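A single protein chain has been removed from this complex, and every other one stays in its place.
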Amino acid sequence: MNAITLNNITKTYNKGTVLAVDDVSFSVEKGEMFGLIGPDGAGKSSIFRMLTTLLLPDKGTATVGGYDVIKDFKAIRGILGYMPGKFSLYQDLTVEENLNFFATVFDTTIEENYDMIKDIYVQIEPFKDRRAGKLSGGMKQKLALCCALIHKPEVLFLDEPTTGVDVVSRKEFWEMLKRLKKQGITILVSTSYMDEATLCDRIGLILGGKVLSIASPSDTIKAYPEKLYGVKSANMYKLLNDLRSFKDTINCYTFGEYLHLSVTCTEDEVKKYLQEKGYDDVKFIEATPTVEDCFIRLLKEQNERNGNNNK
Amino acid sequence: MKQLLSFVKKEFYQVFRDPKTLVMLFGLPVVQIVLFGFALTNEIKNANIVVVDNAKDIASQQIINKIEGSKFFTVQKTLMNSSEIDAAFKSGKIKLAVVFPANFNQDLLHLNKSSIQVIADASDPNTATTLTNYITTIVSDYQSQLSQNSAMPYTIQPEVRMLYNPDLRGAPNFVPGVMAMVLLLVCVMMTSVSIVREKELGTMEILLVSPVKPLLVIVSKAIPYLILSCVNLAAILLLSVYALDLPIKGSIVLLVAESTILIMTSLSLGLLISTITSSQQSAMFASMLGMMLPTMLLSGYMFPIENMPIVLQVISNIVPAKWYYIIVKAVMLKGLGFASIWKETVILIGMTLVFLVIALRNFKIRLE
Partner (left out) sequence: MSETVITTNKLTKRFGDFVAVDEISFDVHKGEIFGFLGANGAGKTTAMRMLCGLSIPISGQATVAGFDVFTQPEEIKKNIGYMSQKFSLYEDLSVLENIEFYGGIYGLSNKEIKEKSKELTEKLGLYKEAKKLVRSLPLGWKQKLSFLVAIVHEPKIVFLDEPTGGVDPSMRREFWDLIYDAADKGITIFVTTHYLDEAEYCNRVTIMVDGKIEALDSPAGLREKFGVPTMDEVFYKLARAAKRSAD
């Protein structure tokens, strides 16, 4: 039995004028860590809210832990852990008070499931008497995770847990998630940071309410259709413009140190073109596509499909 | 200069595009002018009074005709004895009684002087003074009329008795009003804002998703304010009795019980407001509009309800403060018991139940 299933889920807002989730179907196996990757407004939070029974879908069906999200919502609410987008903790309560409160809300105590959260809690334990509002972003996030885990949920929903948090804390957070996975909890996590995608078992790329691809990170990357080059020179901006105006370029965009380029011709033909343009210091490497490259590719395809409708 | 113009232009755009601001800018002044211009007035019209004519002679008839003719009074002629008159005052049915002694005219003819008893309900000292003045003016007019046609002056002495508040102090009038305001303010606004704050901050989401029953969430919100309001109530009563020298004539237990009912009414109104607003700002706005203004203007403590146009009188029936005000005056000032105020109590309890039912029905177990 799959831990989470979605079948043709659609959601609109504002009396049907805003299409937030467009016919989405996928499933998550028990014990899997599934990442929903996409930018703001892609539909991630709406999907989360439907799965946690906070919103009703317009169309389609979904189950969590085998229970239907519409009919059996009470049962689902007993087995899930949820960390919504904004850090939803009581700012005026201390760390310990927050934890106690959420334990009671789920009819348990801190001691009962302490081993679940021990790894994480020890990091914030020194601050247990500090008000939640005065914690740093990284600390709040750890506390929120503890509160979501305190009742030993079967399925954990984390909606953009690392947004707005510094790089170091983000890395630590994902380490914690990996350890949690070992305990057999199914985790559905959303993020807009593409680099975090590689840490999941499978990822779904979502944009404009549609899921564009579902596969393991490595399979997603393998599916990249063309060869991808990294190109750089002293004047990157000029290079970018020149490559974009090259007739055989499929796509060219900035990607950190190098530009990423995909072309319909050979590498030598590109080099020839650049030489003609007066470049003498161009460096070419073969680039391994990342999740971000895949995303950009899918975006381009979608734009081309929609023609002028997409802005 | 150009900068100033840019800013001014932007401000205008923002003002006209925000419905709440527009309501405040245009709606509120219009409502206020209409209310204060036409409806809310300290002028008395059609006050219920009784006239006890023990004399039944020409003089009394003439004075009574004048009283009947004036627009200030709705006169009921009756032959109540003094205890019946007392009861009528206690029940709030009359605001003033004029009693003519049996030998009114005779005394005038033979002694050139007589007296009239004027008894007024001074729990609202302003009304009492005004009404009494009307009567004494009418009487002194008659007195001058008589004196014109005769060599010797006539004297008709009005013996004025102010019931419940002989010193005509303001406190007996405003303290009940203030009690209503304070209890309502704390409960309605604070409860609604506190619930809406959870919605705004996002903590409500987690609670909804948990096994916790919505009823529990609501009750837990109401209890701290219930307790705080009881403390407030105690403070106000203590201050009234000891600092303002306003004794509680009736049963304190009854007063506290009735006040607790009002607290429940306001808590349920606060809950109701929280289910229909989504931001703390609108919750406060709704509390002001739905609670403070009607309480101040339509509860009867600043402006007598009887003097308002029928429309407002009808509307005032759904203002909880109106019923509470009647109850408190009856118990605190007139020393009445439950038998006199059971009707008002039932109405308050009814309102509480209605608000609660609607609030619970509206309380969403999902986000939309």
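Here the chain labels run A and B in written order, and each chain numbers its own residues starting at 1.
Definition applied: contacts are C-beta pairs under 8 Å (C-beta built on N, C-alpha and C of every residue); 3 or more make two chains touch, one makes a residue touch a chain.
Values in this document were obtained by computation on a predicted structure and should not be read as measured data.
Undergrad: One chain isn't shown here. Among A:F34, A:F127, A:F173 or A:Y229, which residue touches it?
TA: Considering the complete complex, A:F127 is the one touching the chain left out.
Undergrad: Of A:F34, A:Y82, A:W174 or A:F295, which one is in contact with the hidden chain?
TA: A:F295
Undergrad: Tell me, which residues in subunit B touch the chain that this view leaves out?
TA: With respect to the unshown chain, the touching residues of subunit B are 2-3, 5-7, 9-10, 13-14, 17-18.
Undergrad: Tell me which stretches of subunit A touch the chain missing from the display.
TA: Subunit A touches the chain not shown through residues 38-42, 127, 135-139, 163, 166-169, 171, 192, 194-195, 207, 236-237, 240, 253-257, 292, 295-296, 299-300, 311.
One rule holds for everything that comes next: only the chains that are shown with their structure count from here on.
Undergrad: Nearest whole angstrom, what separates the Cα centre of subunit A from the Cα centre of subunit B?
TA: Computed value for the inter-centroid distance: 59 Å.
Undergrad: Where on subunit B does subunit A make contact in their complex?
TA: Against subunit A, subunit B makes touches at 201-203, 205-212, 366-368.
Undergrad: Would you pull the subunit A residues touching subunit B in the complex into a rising list?
TA: For subunit A paired with subunit B, touching residues are 49, 52-56, 74, 77-78, 80, 82, 84-91, 102, 105-107, 147.
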